[in-house]
Every structure is written in C-alpha cells, then in structure tokens.
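Pasting a structure here, questions to come.
The complex appears here minus one protein chain, its other protein chains still in place.
Here is chain A:
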Amino acid sequence: MDSSSALSQPNFYDFLNRMRHPASADLVRAIKSFIVSFSFHATDADNDSRKLQDFLVTMETTIKEHPLWVHASHEELDSAIEGLEKYVMTKLFNRTFASSSEDVKADLDVSEKIRLLQHFIRPDHLDVPRVLHNEASWLFAAKELQKINTFKAPREKLLCIMNCCRIINNLLLNISMSSNYVPAGADDFLPVLIYVTIKANPPQLHSNLKFIQLFRRNSKLVSEVEYYLTNLISAETFITNINASSLSMEESEFEKNMQLAKLANEETAARHGSILQLSGDDALTTRRHGKEIHVNLEGCEYPFMESEAKDLTVEDVQQLLRLYQHVVTRYTRLTKALARLSLHEERLLHTMKDPASSTELKKEIEKWLHKGILD
C-alpha cells in the first residue's frame, strides 16, 4: 500500500519549534486569529469544514513564501502543513468532533447494532471465503480500529484506518502466496473489513468517519487513502442497514438472533462493571464437557450445581471463579438495594414460604409507590 502520503511521520515538534521562532510571529497571529474566529459562530460542521480547508490552502501558500521556509524541500513544506492541521484541529476538537446530537445518536445506533451482530454474525454471512478465515490476524486489524479515539488529529485517526486495511491486505496477500488461492480484490477485501469492523466495534465510528472526511486536508484524501476510507464508510453503511436479506438469512432467524442478542446484552449490562467479561466469544454460552449450557443467572441454570470437585478442569475453575464473582456482586447489589428500601432480606425470603406475608408486603410496596418513595 501507499506509504508516502498517509504513513510518513511529519515532525510535529519541528513545526512547533518553527512557530516559536520570532520570524514566524505573523504565522502564529494568523493561526490564533483563525482559531478564535470560530468562537463567533455556532457550530456548523459543513461551514467549519470549509473554513478549515480554505485556511489550510491559504496557509500552504503563505508558508511556501515564508522566509523561514525558503530553502525547504517539498517534504518539509508538507510536514509543516501536517503540523498546522494537527495543531488547529486539536484546538478545535471539542467543537468539531461528534458535535451534533445527530452524530451522537448515530454513534450510539451503530455501536448498539454492532453489539447485537457480534453475537451471531459469522464470516460466511458476509461471503468471506473459507480459505481467508483467520481470526488471529483479524484481531490485529480490529485493534488498529479500536485505537482511533486515542488520537485527535484527523491524519492520525485516518492512519488507524489505513493500518487496519494494510493488515487485512497483507493477510490476503500471504494467503494467496501460501496457497493456490487466487485473490479476488474487493470481493475479498470488503467482506473481511466489514467483519473486522463488527469485531472491533470502533468507538464513535460514525463521528470519526465524518470528522476525517470534513477535516483531513482535502489534497490528502485522494487515491489509495480515499479508497480505503471509502471502504470503511461503506462498511458502516452496510452495518447500519444490515437485515435478514443482506446476510442471506431467513427473516425469522434474523429476528430471533437479534432478540437473543438483545437479551444477552441486557444481562451483561445488568452486571456491567462488576464482573470480568466472559472471555472469547461474547455470547453468554459456555462450553462444558462438549455441550453448550446457557448461563442464565435469572433463571437459575447454573452449570456447576451438580458437579463434584474431582470433575473440575482448570478451565472450569476459571469459569467457576467468574460465575462466583458474578453471583457475589449481584447479591451484594441486591442486598444494598433492599437496604435502601428498608426491606429486610429475611422478610423477603419469608414471603416465599408464607403467601399471607407476601400479600402484606405487596400492599406495603403499593403504598410506597403511591407516595413516590420508590422513584
């Protein structure tokens, strides 16, 4: 893949140093007044984008003719504009990134959709040829996408995307070299990218893509970089619109999968922050002695209730520990919740045995509800 435009490392410190030079006082003034000029207007993504793009073009000319850069090479000039873009966009980040409520909602929607799809989507649903399946490499590609919010500069965010795509391309290339698989271009690449995107569930995907398109210097959003960015935009679009037919599934099967995924996610949300994630597959199923057991903590289907110590494997112990932590956390929280209602655990348990005390308790609770105590 193209290495020169997106992957080169412009030296940001060099840019900052030059800006400290007395001779660049005029540039510094221009930059400051540009940044300040934003505070006079309400946020408007398209307008902000146009302003930034125009500014970068103007500054490119100014810098080219500036005494500090008279003998500068093409690369040095380019690096200065990169530095400028990074500096300005870092300053304007809060204003320009995920700034509208529509963007925030779009981010939540796509991330929620992905969290559901993660439960049941398989490479086959997307036409990823069997020979290309390689969860390990895909994980590396996904990691690159997940890094996207560790950067504020559009160029660096874009770099995460390019790195992800490069890993996928290398994988495709390696497979075609080590087998007699004949690479099929976009037919291979896009499905893998979509799968990787679903695995990664990159933070604020929608806003990141929008931000890059609006605020990465236009002259850098061309050729290969533009192609791969378009592919991720295309992946986002595909994911947003995924339905039964786009996965070649029966309508009823798709609905069922989505429902199950929703339930599983609600369950996870209920214990969020209190327990380690079940490793590996996100689904709340666990494999034991070759068969799948649904870990349904509300419905009391605990996998180890009938086990004896001698049957347990090391893997089981790990899982047992997770379940133990889960149960304890949940129990602690329930106790606290009851205490907040000034309700004694024992009294509550008693209602299981004694229907009369149950009715009594119900009446009491209804009374509280009336008074709004439970709000």
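As a convention for this text, a contact is a pair of C-beta atoms (placed from the backbone, for glycine too) under 8 Å apart; a residue touches a chain by one contact, two chains touch by 3 or more; residues count from 1.
One rule holds for everything that comes next: contacts and distances are computed from a predicted model.
Missing chain, UniProt name from the options "Ras-related protein RABF1", "NADPH:adrenodoxin oxidoreductase, mitochondrial", "Translation machinery-associated protein 22" or "RING-box protein 2": "Ras-related protein RABF1". In the complete complex, the hidden chain is touched by one of A:Ser33, A:Ser101 or A:Asn241, namely A:Asn241.
Of the listed positions A:Asp124, A:Asp187, A:Glu253 or A:Glu345, the one in contact with the omitted chain in the full complex is A:Asp187.
The hidden chain makes contact, of the residues A:Ala80, A:Ala98, A:Leu172 or A:Leu214, with A:Leu172. Residue A:His74 is the one among A:Arg20, A:His74 or A:Lys353 that touches the chain not shown.
Taking the complete complex into account, residues 1-5, 74, 78, 126-127, 169, 172-173, 176-177, 180-191, 218-219, 222-224, 227-228, 230-231, 233-234, 237-238, 241, 245-248 of chain A touch the chain not shown.
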